[in-house]
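Only one protein chain is missing from this complex, and each of the others stays in its spot.
Each chain gets a letter, A and B, in the order it is written, and its residues are counted from 1.
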Amino acid sequence: MAASLARLPTAAPSPRRSRRAGDRLWSVGLVAAGGAILLVAGLVILVLGRAAAPAFHALGVGRFLAGQDWDPVSGAFGALPFIYGTLVTSAVAILVALPVAVGLSLFLAEMGPPRLRPPVAFAIETLASIPSVIYGLWGLFVLVPWVRTTVEPLLGRLLGWLPLFTGPRIGLGYLSAGLILAVMILPTIAAVTQEVLRSIPPALKEGALALGATRWEMIRIAVLPTARAGILGATLLGLGRALGETMAVTMVIGNAPEIHASLFAAGYSLPAVIANEFAEATSPLHLSALAALALVLLGVTLVLNSAARVLVLLTSRRLGEAS
Amino acid sequence: MRLRRRLADLAMTGLCALAVGVALVPLASLLWLVVSRGLPGLTPAFLLGRPAPVGDPGGGVGNGIVGTFLMVGLASLLAVPIGVGAGIFLAEEGDGPLGRAIRFVAEVLACVPSIVLGIVAYAVVVIPMGHFSAIAGAVAMALLMVPPLARATEEFVRLVPGTLREASLALGVPAWRTSLRVVVRTALGGITTAMLLAVARAAGETAPLLFTSLNNQYWNLRPDLPTASLTVQIFNFAISPYESWHAQAWSGALALLLLVGVLNLLARFAARDRLGGGSR
Partner (left out) sequence: MLKTVIAGALMAAGLAAAGEPVLVTGAGATFPFPLYSRWFADYDKVRPDVRFNYQSIGSGGGIQQITAGTVDFGASDAPLTDEQLGRIPDVVHVPTVLGAVVLTYNAPMPSLRLTPEIVAGIYLGRIARWDDAAIAAANPGVALPAEDIAVVHRSDGSGTTNIFTNYLSKVSPEWKEKVGFATSVRWPTGLGGKGNEGVTGLVKQTPGAIGYVELAYAKQNGLPMAALRNHDGRFVAPTIASTSEAAAGVEMPADYRVSITDARGPGAYPIASFTYLLVHRDARDPVRGEAMIRFLWWAIHQGQAAAAPLDYAPLPRAVVERVERTLRALTVQGRPVSLAPAR
């Protein structure tokens, strides 16, 4: 503290008026910077709204959202195959990533030796910082062939009676896209889950152990129920990331605007179709329909993220009251 | 009964340990492949050259690296004053309705998919300017950088002890100089970390660049011209059918990974150095 005080600048013997002008300028600058954020948000909505309006007008909001055809020749544009593809790949990603992330977090926080924590945490952080085009590269040359030659035949043999695991085994498709998203959102879910676990009051856990519970029973009885909402929030945050992911998905999903029950089939996602077609659409309606897809994507992401934040907030607030 | 409980405990511990392994396998595979396939091609000629025509040997990503730096630099010029300024505002005066609104909007903006921001930059910069340009790519990146910068700056500025600020004000230092010289300087380590992380993220972006900065097979330092970037070059190399381009994609990926890795490490050190052990 003393050292910090010594660093204080000496007050300039300036006349009061210029000081006040300086203060005012400074605070105007800060407000402007803050206001710029509001401006940017307004701009995003305005730009997308204006670009998307012709498509919504020409096609009708309901018909656009529920339409299954994406036919630039006849000017029919439906968003459903892309919404479907986005949701299915995200669902696969969550189903795969959530158990792994929770298991990993529990092991690090409650079970494993504390020595293990820093290196694993570092590895997971590294996973989070890898650019998505590199995931796409890895997906295209490593994951897709593996899915085609190993995962799909295995799933087809074990669970082929389910419509989910039927059809030609190409490698590119919902399954590969879902798996690569799982790898990408794992760090997000794991990081938030660990934060939630850390915020659980130790008294709760010690109580369970004192009653003779094993470590797993303590986790089941004391930890998981308390952390449930927080983990759900972590999942939704991961989901938010999965929904907007573009490059890695467009490189492995197969880019086919169709709806298939089978996870082996090729599909399309909202960001992928925008990346592929936005610079290339030749009719104004086509371009506008792509902007409308962007608006749909924006809407879905915003709703999910708001929900996630509320959930995480509620958990920590409840825990705050408890402890 | 006891045995069963023991076994269940053991089984669940095993499963959770397995989860750690499962999580690390993709990372190990990815890193190993990027290094083993990328390293042979990571020559000075590759890092300093520019792409060769199809079929010609050689070629590099030097112009892409320069383009990435150019755009990240321009983006920082736009994003840092706004992001840091907004963060200070939120920390110092952000408890009113305006502050709450800005904080909320910043959180919301932080999760907007980057491809959507690319469309915005296309509409706001590319169309009015009449052509693709580095500045358009930089605007898309800046939109990406501002929200996390603002939130992080706010957090770090709030960590600065109020007593420090009051002491400065009591000595007669004007409020703006107090903010700048005392509060911001104390939080500088944290703010630098946030900046480096934002830069690392922007440097790794591909999607919004596809229709803002486009690409360029030549060297370019002019902000108003289409510009190559490391990420778009990796993407083009990766989806191509040519073996030699695939090799270049891996080498480019290794270069990008190193760049992003160094930025992340610097961010760590900045945080450790400036904040010191005490305030964390």
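Here is the rule we go by: a contact is a pair of C-beta atoms (placed from the backbone, for glycine too) under 8 Å apart; a residue touches a chain by one contact, two chains touch by 3 or more.
Quantities reported herein were computed from a predicted structural model and do not represent experimental measurements.
Chemist: In the complete assembly, which of B:P44, B:P57 or B:G130 touches the absent chain?
Modeler: Selected residue, touching the omitted chain: B:G130.
Chemist: Give the residue, chosen from A:A123, A:L204, A:A256 or A:L302, that touches the chain omitted from the document.
Modeler: In the complete complex, the chain left out is touched by residue A:A256.
Chemist: Touching the left-out chain: which of A:V31, A:L87, A:L116 or A:I170?
Modeler: A:I170
Chemist: Based on the whole complex, identify which of B:N215, B:S229, B:Q248 or B:N264 touches the chain you can't see.
Modeler: With B:N215, B:S229, B:Q248 or B:N264 as choices, the missing chain is touched by B:N215.
Chemist: If you put the missing chain back, which residues of subunit B would it touch?
Modeler: Counting over the whole complex, subunit B touches the hidden chain at residues 52-56, 74, 78, 124-127, 129-132, 135, 139, 214-218, 220-226, 236, 239-242.
Chemist: Which residues does subunit A use to touch the chain missing from this display?
Modeler: 36, 69-74, 76, 140-141, 144-145, 148, 168-172, 250, 254-258, 266, 268, 276-277, 279-283, 286-287
In this text, only the chains that are shown with their structure count from here on.
Chemist: With centres defined as the mean C-alpha position, give me the subunit A-subunit B separation in Å.
Modeler: 16
Chemist: What residues of subunit A sit close enough to touch subunit B in their complex?
Modeler: Listed in rising order, the residues of subunit A that touch subunit B are 1, 4-5, 7-12, 14, 19, 22-23, 25-27, 29-38, 40-41, 43-44, 47-48, 51, 99-104, 106-108, 111-112, 116, 120, 123-127, 129-138, 140-142, 183, 186, 190, 214-217, 219, 240-241, 243-247, 251, 271, 274-275, 278-279, 291, 294, 297-298, 301-302, 305-306, 309.
Chemist: Show me the residue ranges of subunit B that touch subunit A in the complex, using the header's touch definition.
Modeler: 5-6, 8-9, 12-13, 15-20, 22-24, 26-27, 29-30, 33-34, 81-86, 88-90, 92-94, 98-99, 101-102, 105-109, 111-120, 122-124, 143, 146-147, 150, 161, 163-164, 167-168, 171-177, 179-182, 185-186, 200-201, 203-207, 210-211, 231, 234-235, 238-239, 246, 249-250, 253, 256-257, 260-261, 264
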